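The complex appears here without one of its protein chains, the remainder shown in place.
Chain lettering (A and B) follows the sequence in which the chains are written, and residue indices restart at 1 in each chain.
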Amino acid sequence: MSGINLEHISQHFGEQIALDDVSLTVKEGEFFSLLGPSGCGKSTLLNIIGGFLEPTKGVVYIGDQDVTTLPPYQRKTGMVFQSYALFPHLTVFDNVAYGLKVQKKKKAEIKQKVMESLSLVQLESFAKRMPHQLSGGQQQRVAIARALAIQPAVLLLDEPLSNLDAKLRKNMQTELRNIQRNVGITTILVTHDQEEALSLSDRIGILGEGKIQQIGTPLEVYRQPNNRFVAEFIGQVNLFEAEYDEVTSTYTVPHFIQSNGKQVQLKVAAFKEKSEKHLLMLRPERIKLSSVGEEVQPNHVTGVLADVSYIGHSLRLVVGLNQGEIIVHASDAAFPELPQVGETVHIHWQPEDIVFLDSKVHA
Amino acid sequence: MRKKSISDRLLSVLIWTAGSLVYLFLTVPVLVIVLSAFSPNAFPEFPPTSFSVRWFHEVVSNPEWMESLRISVILLLIVTPLTVLLGTMASYALARLSFKGKEAVQAFILSPLMIPQVVLGIAMLYLFTAMGFTGSLWALVIGHVIIGFPYVVRTVGVSVSNLDPRLELASMNLGAGPIRTFFRVTLPLIKPGIIAGGVFSAVTSFGEISISLFVSSPQTITIPVRTFNYIEQTFDPSVNAISVIFIIISIIALLIIEKTIGLSKVM
Partner (left out) sequence: MRIKKKNQRFHWFMLLPACLFLVVFLLAPLVMMFVLSFRDVDSMMNTLQSYSLSQYLHVFTTDAYVKAIGSTVWVALQTTVICLLMAYPAAYVLVKAPHPRLRAFFYILLVSPLLTSVVIRTFAWIVLLSQNGLINGMLIDLHLIEKPLSMLWNMNAVIIAYVQVMLPFAVLPIATSLTDMDRHLRPASMSLGAGRIRTFFHVTLPLTIPGMITGAIIVFSLAAGSYITPLLVGGRMQPLLPLSIYQQVMQVYNLPLAAAMSFTLLICVLAVVSLLSYLLKRWEARMHA
């Protein structure tokens, strides 16, 4: 089992630049997700790692080995496709055994390894079935077993759960994580589902427009996004274009005017250069409702409730201002009675909750 | 898939060479004919030394060829509407009905394509002799319709399967009966399949020989039959000119079919 090192990978398709100088390292045994919107290049990157595409520029290392020019069948990667890609003319057993037969293993050894793989995904009794007799979830598990059977150095998954319905997806996500922990194999998952990436990964690499936008743990990526792209892609976010006010040592947001006529003011916990315009973000769940109208102060806002969405475990409140709106997520437990649209609302948050988006700020 | 090692590249070259050679093999006869048709001599030469349309003049000025052309065209004009009518109706009905034995009926409708044409030919001959009109134009019409209309059934079938049946339901919901629905809604939407089928059928009729040879008479010699006689009996290079005309017709027909419903779906 090995780690993966990508150095300055670029991929051009004619005039189109799919990947622009992408470098990243995946540690041994790590569960790493490549996250991004459709067309961002994440599948392209996975194909490059798997050997199905030769990058226009850059080097791919699996472990210490430079595999950039090696074809897929000479790399120690196992791949699971979105469409499962089970061989329809072979039984489940023969599908899983396929890679082992290529390695010319002995019959007894093949049988043992196949049953081991199938037991990892709890499908031992399905060995004699044909793929078309299996449900989507079962087919996906066989695809995973097949990739693991050859004991690759790295496991690559290309949106493997996209074709499953929501409930099945959740179950499979848990199973996937368990299998990965069990086997301990270096895993790279490509997905556009940020919840999936956040819940499964040790680290996430966010791709946008062919470039790496941020690499970090789920916590880092959610709480300290590098830029607007990441902040908006993961979770919901309130964005403020703010200017620094030397007099009050706060940041004012000219485009947001509260219902009492004042601009929104933000006091932050960490500083950046003082007189530039900055992009600041605030996560909706960090905002708390105040009980009474408090004095005008930074990190407090008065507005009118414009919309309430009840999701069961939480509420999504849209606080409308004279100009602008702020989104708040509050837990259901905080509201014995649901708030009404049109009510005046007072909200506040802590200085630490404000994050600078245009650069990494060291406090 | 862009991985290419040396052996992979070699494999690619091998496959593409083999494939191209096969296409060359398919095309060489056509090229030969074109060459001969424009060669001034009775025999083709390679490389060609000069260009002449002499044989085309011969064809046009030969009353026998012109008579055959007349017969072939009349046949085509009668056969095509008939095949389109029968084929479209049958194809639509098969798509909308479901009953036990439907597969068998479908096979029956398409069977003329599968029965050896020599058997079809002699069966027709026997039937027409018994009915008394062998050698007449109608014998040829019937023969051509039999082998032509399965093509229409196939192409219209493709169009019908692309048609959302809910459109017809919507029409009937709004009060139109099945007949009106068919003419107002279905027909316009399956036009591509009908056109493609009509073209297929027309070209097939124009080039039909296997059955025609059995049931034609000296008064009803179509172009392919006359071509056959010429080849068997004489060596008349004007056959080359006829062939080129055929080839051009087939390419035009092909382009029409491709434009209407796309070739890949028909075959």
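Keep in mind that, in the parts below, contacts are C-beta pairs under 8 Å (C-beta built on N, C-alpha and C of every residue); 3 or more make two chains touch, one makes a residue touch a chain.
Since we're looking at a predicted model, the values are computed, not measured.
Touch with the chain omitted from the figure is made, among A:Q103, A:Q122, A:Q297 or A:Q350, by A:Q103.
Summarising the interface, chain A meets the missing chain with residues 50-52, 71-73, 77-79, 81-83, 85, 87-89, 98-99, 102-103, 130, 132-133, 146-147, 150, 156. Hidden from this view is one chain, which touches chain B at 1, 8, 11, 15-16, 18-23, 25-30, 32-33, 35-36, 43-46, 85-87, 89-90, 92-94, 96-97, 105, 108-109, 111-112, 114-120, 122-127, 130, 142, 145-146, 149, 153, 172, 177-179, 182, 200, 203-204, 206-210, 213-214, 223-224, 227-228, 231-232, 239-240, 242-243, 246-247, 249-251, 253-255, 258, 263-264, 267.
The rule we apply is simple: only the chains that are shown with their structure count from here on.
Rounded to whole angstrom, the centroid-to-centroid distance between chain A and chain B, based on C-alpha atoms, equals 57 Å.
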